[in-house]
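One chain of protein is taken out of this complex; the other chains stay put.
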Amino acid sequence: MLRLAILVIAFAALPAVAQEKIGKPVRLVIGFAPGGSVDLVARIVAERLAPRLGQPVLVENRPGGFVRVAIDAVRSAAPDGTTLLLTSSTPLVVTPHAYAKMPYDAQRDLVSVARLVNGQQGFALGPMSGARSWPEYVAWLKANPDKAFFASSGVGSMGHLVGVVLANTSGLRIEHVAYKGSGQYNAELLGGQVSAGISGIADASEFHRTGKLRIVATSGAERSRALPDVPTFKELGVPMDLSLWYGVFAPAGTPSAIVELLGRELVAVVGAPDLTERFINLGLDPAAAGPKATAETLASDYARWRPIVQQAGFKLD
Amino acid sequence: MPGQRFGPAWFPGSIAAGLAVCGLLLIVSGLRRPSPWLAWPDWASRRRPLLGVGSVIAGLLFYILAADALGFHITGIVLLTLWMRILGASWRMAAIAAVVATVAIHLSFYKMLRIPLPWGLFEQYAF
Partner (left out) sequence: MLFEALALVFDPYVLWVILASAAFGLFVGAVPGLTATMATALLVPVTFFMEPVPAIASIVTATAMAIFAGDIPSCLLRMPGTPASAAYTDEAYAMTKKGQGELALGAGLVFSVIGGLFGTAVLIMAAPALAEVALKFSSFEYFWLVTLGLLCAVFIAFANPLKGIVSLLLGLLIASVGLDNPAGFPRFTFGNAELAGGLTLIPIMIGMFAVSEIIRSVSRIDAPWEMAQAQIGNVFRGMWGLTKRYKLPVLRGSVLGTAIGVLPGAGADIAAWMSYALSKKFSKEPEKFGTGHVEGIIEAGASNNSALAGAWVPALVFGIPGDSITAIVIGVLYIKGLNPGPSIFMENAVAIYAIFMVFILANLLMLPLGIAAIKSAKQLLRAPRDVLMPVILLFCIVGSFAINNSIFGVVLMLVFGVIAYLMEENGFPVAPAILGMVLGAMLEEHFIRAMIRADGNFLVFFERPIAAGLAIAASAIVFWPVGAWLWRRSRSVY
């Protein structure tokens, strides 16, 4: 009887084992145009993932609607592991709370494959205000209320939310100007057309290093490893803990064996020591996790962000 | 959205207004010269051109509907052969050219440019 049971179990596991191979090139879809930290991370990951899977991994850029187009493309693709989404957690756990109606539901339409890195937003100042620290900037804002604009890389982005929370908690009036990606507003920031920009640290870190811009605060709970001497907003007396993570997702219905395979390989890729250093330079903290852990993080984050978004009055429609 | 008096409807709305104005102007200038409202092109009455144009459109529709299921090779060869025949090539010429062209295009786009053309019925032989 026992032998029969073992045989049955073995046969049941066979299809799962047999399927553990991706037979076609893999598309890694991202929601932004080429150039930019998400694109960069995707290309780095794609390069390392390809030899492990034995298949080419191609980065596909599908910009539009703050990752909405990319999410649509992935969730309606064939669930065989050949189409993956690489995105920050923002459009999956933050943005949905800001809209009354959402065309997608991350937990229903996608299956989590892996978490790659954690990141936070940096508040970058350009030459317009002349300020080199947060208190100086606040003083400048109070003196120049008509120039109180901050740039973000998109409507509904984490930078947008950080700005809104900032305005609420500090009582300052500061208006949001959306750009399509940070490359666009860096020019205006450097040129002194807009006084501040809020987006992922990677988008401004190089300018910070060469002194052209100044990141005066970060949005997370602890200081970023890439910028050890930049305080968090919390340290500056503005209570805030807004960070995000980058993850890889597959369409719902992808067989779990494939999800496990991809998750394993992605975690291994992120764990490579030289990549760790590269990520840190980009302002991202490696924090690899497999499918199950990522799915749990997704679910718990989704619940965690709702009150934050609602309290901030972050409504986009 | 706060601070935006010009919402998403403004841009297409203005364009539509512009089109309406231009449309009116065109109608006015068109009314000045008597001509039929709708005219068929003169080639539509001849069999060969009509067949040719029809096959171009029908062939494209066929590709759109069938390429994923049948695969690029089959669809490509079928379409090329058909089109070449309608344009006047011999069966032999059309068949050879169709096969050569389809395979060459597939190889260069798939292998070199990494564009995932559908394998369709040949899925199992995919490389």
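As written, the chains take the letters A and B, and residue 1 is the first residue of each chain.
As a convention for this text, contacts are C-beta pairs under 8 Å (C-beta built on N, C-alpha and C of every residue); 3 or more make two chains touch, one makes a residue touch a chain.
All values derive from a computational prediction rather than experimental measurement.
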Query - Touch partners, limited to displayed chains, of the chain removed from view - result: A, B
Query - Residue among A:Gly65, A:Pro231 or A:Pro255 that touches the chain left out of view - result: A:Gly65
Query raised in the report: Looking at the whole complex, which of A:Ala131, A:Val162, A:Ala178 or A:Ala312 touches the chain that is not displayed?
Result: A:Ala178
Query raised in the report: Where does subunit B touch the missing chain, residue by residue?
Result: 1, 3-9, 11-12, 15-16, 18-19, 22-23, 25-26, 29, 41, 43, 46, 48-49, 52-53, 56-57, 59-61, 63-64, 67-68, 76, 79-80, 83-84, 87-89, 93-94, 97-98, 101-102, 105, 108-109, 112-117
Report task. For the chain that got dropped from the picture, name the residues of subunit A it touches. Result -> 27, 33-36, 39-40, 43-44, 46-47, 50, 56, 58-66, 68-69, 72-73, 76, 103, 149, 154-156, 175, 177-180, 183-184, 186-188, 190-194, 206-207, 209-210, 212, 278, 316
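As a working rule, only the chains that are shown with their structure count from here on.
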Query raised in the report: When the C-alpha atoms of subunit A and subunit B are each averaged to a single point, how far apart are the two points in Å?
Result: 38
Report summary line: Within the complex, subunit A is touched by subunit B residues 1-3, 114, 116, 126
Query raised in the report: For subunit A, which residues are in contact with subunit B within the complex?
Result: 23-25, 27, 56, 58, 155, 175-176, 316
